[in-house]
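The structure's right below; bear with me while I get my questions together.
Moving on to chain A:
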Amino acid sequence: MAIEGTHIVQAAAFLGAGLSMGLGAIGPGVGEGLAAAKACEAIGKNPVEAGLLTRTMLVGQAVSESTGIYALVIALLLLFVV
Partner candidate 1 sequence: MEELGRIHQLIIPFFGHNMTFNLEVIVMTWIVFIMILAFGFFAAKNRRIIPGPVQIMGELFVNQLYGLTEDAMDKELGQKYGPLICALFLFLLLSNWAGLLPFMEEPTKDLNTPLSMGLMGFFIAHYAGIRAKGFKGYIKEYFEPIFFMMPLNLIGELAKVVSISFRLFGNIMGGSIIIMVVSHLTYSVLLPPFLNAFFTIFVGTIQAFVFTMLTIVYIAVQVK
Partner candidate 2 sequence: MEEIRKVQKRYCSIAITFAIFAGIIFFLFGLKPIGKGLILGTIFSIINFILMGETLPLKIGISRNRAGVYSFLSILSRYALLAIPLVLSIKLARFNIGATVCGLFMVQLVILTDEILHQFYFSNRKDLFFKPKKNRTKKLLWKN
């Protein structure tokens, strides 16, 4: 089993892609969960504004998800470009 330089680079890229997406999913996952938890609390206190609160929650979650999307982009770059 001859190990060449290009193979090692490719192997590192694949492993790195997996780790990038995996580790990058932890923070946004917990953060979005907290955002949704707070939104549920607010709806519990004031059910009349449920539609507005859900929209606000989604916008906040979309912003906090952007780090997860950066991780996705990096993983895809590592997979297909490197």
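Throughout what follows, a residue touches a chain if its C-beta (ideal position, glycine included) is under 8 Å from a C-beta of that chain, and two chains touch if they have at least 3 such contacts; residues count from 1.
A quick word on the picks: all candidates are chains of the complex that A comes from, given by their letters.
All figures in this text were calculated on a predicted structure; none of them were measured in a lab.
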{"item": "For chain A, as assembled in this complex, the candidate in touch from 1 or 2", "value": "1"}
{"item": "Footprint of candidate 1 on chain A - complex, ascending", "value": "50-51, 54-55, 58-59, 62, 65-66, 69-70, 72-73"}
